[in-house]
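This is the structure, below, for whatever I ask next.
Of the protein chains in this complex, one is absent; all others appear in place.
When the chains are written out, they are named A, B and C in that same order, and each has its own residue count from 1.
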């Protein structure tokens, strides 16, 4: 789950991390009030959207004086950035930047731990830095049983600073950021850039945090900050029913049990020249109500011309699955052709039950996919 | 460093540990007010002193009604328990006890960690239980990197309770007590007894905590609770000068560099038929001001008939030590005979410097001790 | 032979009195797994389908000499269950539970390794050494004894591959579902090493998917250390970036973790990649 920069900065501040003075605004009037409150000649106006690249899209502007502020605020509010409409801007005191650094904590799959990533190449696209000059990125694997002791924070700070005074200022920043990261079950806590100001202070002038969805149950305050997009809302509503759903845009609706098999199914549709409408994992069992809910979801997509149901009968046997499908489809009225592929435990019994119905029954994934692709043309 | 039961209970309460309702009182009037506040027919009155065995000494009484309370409060206040005068009592609601248990965290030298100790034999002298029925004490070594996870707290609780409902109540008590123990650098956190009330609740009705002196610098609030006895005051004042001093009561004052050697010196005095007046470790170097301060301390003890100075010259050479002693004794006027034993680096040069002075100079610890014992007779 | 589990494995089921734990305990026992006990705090002394229940894992280990544990407790308690198993001396911990917070896994994993134990999962179907032992929730009927090792991040996709293997007469030495979360225990590298060292395994099927770079590192490992034939299937070629495809770990982030990269990595080291799961048996046979 993502939060906005201003929300991340509020968390930063709560953990004693140094951030620039800034105020979130929902209108030009708000922005003007914020400008007065900030009491600075130059301010920075930043679009608050759940996507990167807002700078390139014109969503970040420096304003010198109230008139410019009004203009930029008006321009940015309502702007569309990669499909997101800007409804909030962050107005912040412009900071005299001497140098920019990159700092983040992220979960590293390979070391199976959080890692601290640092670079003197701050303010840039860090993936780009990682690709072209990986030696400019320093990584520290954090042992969860000790966290970030003073010595480690100091070691990390020495990778960014040569001056011991700055090392002493930066080290606690890394410790506090780790605390924030862990205490809130973040999957990313990024400062890009962390700046050294002309006045010799260290400060986070941008802040990015994402959170582990599996841990939101223990962070209701963070969960309350969730602002799903239209597409995410659909996915989340599917999730609440026990499904994993992702819209893809093609015309062959898929209903599969298991995420890996669901991915393989959409890949095979493409392989055989079709276009999957979606990814849909209906999970372990396949009781009728679940099938009915899933079909509603698929048929809600008006592009869907055919539905491919691919079920591997494991613990739940194929004959039970077939019974469930028959029962479900007694309640669903649809003109859309249905291809069913049923394999696994008791597959023959299962397939026998489906004979003579309006379903197109297939034995292998290959057959099923080819049928579905043909029906979609 | 020790604190009183009522102070420990305040800490317990701050960490969410269940304690009985009680009020500390400094006078009979206070006690009567507390009685009204507690609003219970029966209350328990307990002397607050820095020593064990107050129950046997008559420092703990049950009062049924106000008259009895007045009587007990008056009796206990001012009472002498093992040399401690009672100036505070704790008045607490009497609890209906169903069963008593023992629970403590203590630093275990052998496992080099904190251990959780538990016993169904609560309310007794736990050392006695350990001696006679060690199998009735359960120990859990705490891994400092994970503390007391739920499963461990549950395991511990199962050693005391068979009923899962009580296990669920007790487990968090062990976790909170550990938190308190660690967060405050305790060396002991003891609940004896932890009781199961007739109402099925779990509650600490006594509380004992001692703290690591070396860590007091980071716990100013705890340090402020220090109430040294007269003897401890003397020891602490010595400590502030860089000495370790313990009064022993004999007539041969000792001044030694190093704790082990100081202990060996007092043991040898006894071995040769004398009586050491004290343990005094003056630490590494022996500059004149330190010697002067140490002599003041020794001569402040009017029993001291002779002073034995035992110095092993290590990093600081014996000739330097001798110079220091000579300089110091130019400023000290005393009739008390001084035996000096000086060994180690440059010992010959050192001893040569002391020849012809009023000091009794010895070469070995044995000689020096015999001289001192003889002079004390 | 097999890796990790066999006839000698002594299994306890943590959360045996729960719905899933109870159901699968019986299934495993029915398959012939040596299920020696289960745990459920407060139910110590009871029996579940003839299996003795203990209050704590320590009690269970003391009484049964268990060395393997499978965890069915709800996600908020999974970390504690994993650590309890490790602390009690269990050497292989298999966590089936889905939805465990990542930092819980990070903490538990660190502790488990420190105790010298291994973790499989969480969010995994477990593992099976056909004809010997099942530790998990895999449908046993599709498996057959044999000498192909199977490693997979997915559940039903594993079954699909195994189904095809069995149909072609290629039984399995051991099949391991490593789990679909970003952070899980044993992974490609360690399991490839075990299969390489297992004399009864003669070929390895590796089933990957989008997210992370474990497949790329597996390819390197195979190049340097694996002599037995390996065939691969990678799911998620059509997955859009930034979307979780069912598994918490199946996500393309910042343009990395794509199926195309993974496929290229295997092909670069000469490991054949199947276009559909049904090709795996032939690819393995051709290389054997």
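List of remarks:
Definition applied: a contact is a pair of C-beta atoms (placed from the backbone, for glycine too) under 8 Å apart; a residue touches a chain by one contact, two chains touch by 3 or more.
Values in this document were obtained by computation on a predicted structure and should not be read as measured data.
Considering the intact complex, the chain excluded from display touches A, B.
Between the chain not shown and the residues A:99, A:139, A:154 or A:239, the one that touches is A:154.
For the chain left out of this panel, the touching residue among B:262, B:295 or B:308 is B:262.
Touching residues on chain A toward the chain that is not drawn are 145-146, 149-152, 154-155, 158, 164, 167.
Contact between chain B and the unshown chain involves residues 107, 109-110, 112-114, 127, 143-145, 182, 185, 187, 212-215, 217-218, 244, 246, 248, 256-264, 266-271, 276, 279, 281, 312-315, 343-345, 364-366.
The rule we apply is simple: only the chains that are shown with their structure count from here on.
Among the pairs A-C and B-C, the greater number of C-beta contacts is found at A-C. The distance from the centre of chain A to the centre of chain C, with each centre set as the mean of the Cα atoms, comes to 26 Å. In chain C, 111 are the positions where the chain touches two or more neighbouring chains simultaneously. Shared contact sites, meaning residues of chain A that touch two or more other chains, fall at 145.
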